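One protein chain is absent from this view; the other protein chains keep their places.
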Amino acid sequence: MKLRNTSAAVAAVALLALTATACGGGSDSGSNGDKITVGIKFDQPGLGLKTPDGKYVGFDVDVARYVAKELGYAEDKINFKQAPSAERENLIKNGDVKFIVASYSINDKRKKEVDFAGPYFLAHQDLLVRADDTSITKVEDLNSKKLCSVTGSTSAQNVRDKLAPKADLQQLGGYSECLTGLQNKRVDALTTDDSILAGYASQKEHQGKFKLAGLRMSDENYGIGLKKGDDELRGKINKALEKMVSDGTWEKLVKEHFGPSGYKYESAPKVQG
Amino acid sequence: MSSVLYDNPGPRAKRRNVLYTVGFLAVLAVLAWWVLSALADKGQLDADKWSPFVTDVRVWTTYLLPGLVETLKAAALSILIALPLGALLGIGRLSDHRWVRVPVGTVVEFFRAIPVLLLMMFASAVYAQFTPVSSDFRPLYAVVTGLVLYNASVIAEVVRAGVLSLPRGQGDAAVALGMRKGQTMLYVLLPQAVTVMLPALVSQLVVIVKDTALGGALLGFPELLSQNRQITANYGANTIATFTVIALIFIAVNFALTTLAGWLERRLRQGRKTAGVTESAVTKTGEAPAEAVSGA
Partner (left out) sequence: MFDFLDSGQYDLLGAFWVTAQLALYSAIGSLIWGTALAAMRVSPVPLMRSFGTAYVNFVRNTPLTVVIVACSLVLDQTLGVTLGGSDFKEIGFRLAILGLVAYTGTFVCEALRSGINTVPPGQAEAARALGLSFFQVLTLVVLPQAFRAAVTPLANVLIALTKNTTVAAAISAAEAAFLMKEMIENEAQALFTVFAIFAFGFIVLTLPTGLALGWAAKRLAVKR
């Protein structure tokens, strides 16, 4: 008898939980009302990072804020949403976000699925090495080195297919795990876009420990991803980006976010109308 | 049981045991010293890597606790949906009708054979391409779907084993009373089987809690484990510290659940003597009961 009462209680709780979640199903999508949802990275220092205060900081974040402002959205009307690399095209196609500013390189394969405004930044694949390491000066040096990158990333594929097929490449889940290896001298270099590396190198915990090798092994034009065929939005964003460069904001933001690492960034790329 | 395996130690055995204890302790100590000194040597035990978890309450409020909430939410939804579904599948597999038994059996075996990780990724892709589910909920839906498909088929097997473990006489008696098949199952077999199954079901919940962690890396589901990316990005790549803390939280939650399972098992075993239900399947068939297993 006792057991039957228990099962009834469990069933009641189950029902409650289900209805509660069903009621909580409402959501705000890309351009609902007077708010705008923008995709950024949450875990890349210097570009897009969610801080312990729950705030968002980084170059990409500030670019997103500037563009949103030019589109007529005040800062408190912006809704930031995490855009993991593998999910970016989906987020745009489903209209979950209005646009994405998340170290998003323009390439032909992505262009088939989404449109890009910009570019607003030119990054290169580079290496992060320990500050006292001078043994890597050219790409060929890599073939005898231990490298680390993130599983399945473009940088990892570049190393394996083109740059240094003989290098010993370790692929891990995240950049922080690679940094642990780099710090402990298990790997010689962490490779990905120099903008991302600069973000890590200029963190206060890492200052003076790591440096960029400055090898410029590829060209990565960062664009702002948006829905395919939305030429009106693309035109507006491009105009905002041009204004950002001409009024000096671009220079200011780059200095602010990449300055401490001594990262020699390229000048602002020309927006392709 | 353990006491049956060896005699009460006499003076010589006691001395031998002390010797073993000391030797074992020495091995453990050497291992621990080696690991800790190497960690300290590489600066992994430095205060600034660990202190955020103690001094900075924001690590908990911004990352860890919200992550834990997502983990528990996904686990709770999964078990609530998987339980009735699994019970239905389990009963279906016991059906007298071939056309019910065979397809249900195929479904159960199919989902048991595929890694949960694959199921989650597949569910996510299906939701993204064919449904208007917003991206705020898609990772949760995908994780829950993957977990439900796998765990419902595991629970189906638990239910089936539970019903089969009952003495034949129970079913026969019900038939003799003129009960229909549905009535026999609902009023006689299932209520008794539940007592046999409950501990296994709670253990399965532990598996579900752990498996939510699979949805983090690939689907962007903001569960507990995936929070390590944001924490390590903010606090200078303190990966070892972060993984340790997250592991301890998982262990605490799951340890609570296993303790609950043990308590339930003891309670039910006591109740069983008076309830008149025979001993568990174990001594009947000479076979050990199935352990709950993860299905990544």
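A few points about this structure:
Should a chain be cited, it is by its letter among A and B, assigned in written order, with residues numbered from 1 in that chain.
Assume a contact is a pair of C-beta atoms (placed from the backbone, for glycine too) under 8 Å apart; a residue touches a chain by one contact, two chains touch by 3 or more.
Remember, predicted model here, so these are calculated numbers, not experimental data.
Which of B:V163, B:V206 or B:I231 touches the hidden chain is settled by the complete complex: it is B:V206. Within the complete assembly, B:P9 is the residue of B:P9, B:P84, B:P103 or B:P167 that touches the hidden chain. Taking the complete complex into account, residues 86, 89, 113, 146, 151-152, 157, 168-173, 177, 180-181, 184, 186 of subunit A touch the chain not shown.
Looking at subunit B, the residues touching the absent chain are 1-2, 4-7, 9, 13, 17, 20-21, 24-25, 28, 34-35, 38-39, 42, 44, 109-110, 112-118, 121-122, 125, 129, 206, 210-211, 213-214, 217-218, 225, 239-240, 243, 246-247, 250-251, 253-255, 258, 282-283, 285-291, 293-296.
Note that in this section only the chains that are shown with their structure count from here on.
Chain geometry summary: the mean Cα position of subunit A and that of subunit B are 34 Å apart.
Interface residues of subunit B, counted against subunit A in their complex, comprise 42-44, 48, 56, 58-59, 62-63, 76-77, 80, 83, 128, 132, 134-137, 191, 194-195, 217-220, 222, 228-230, 232-237, 239-240.
In the complex of the two chains, the subunit A residues touching subunit B come out as 3-4, 7, 14, 17-18, 21, 25, 27, 29, 42-45, 49-54, 81-82, 84, 86-87, 90-91, 94, 96-97, 173-177, 179-180, 183-184, 200, 203-206.
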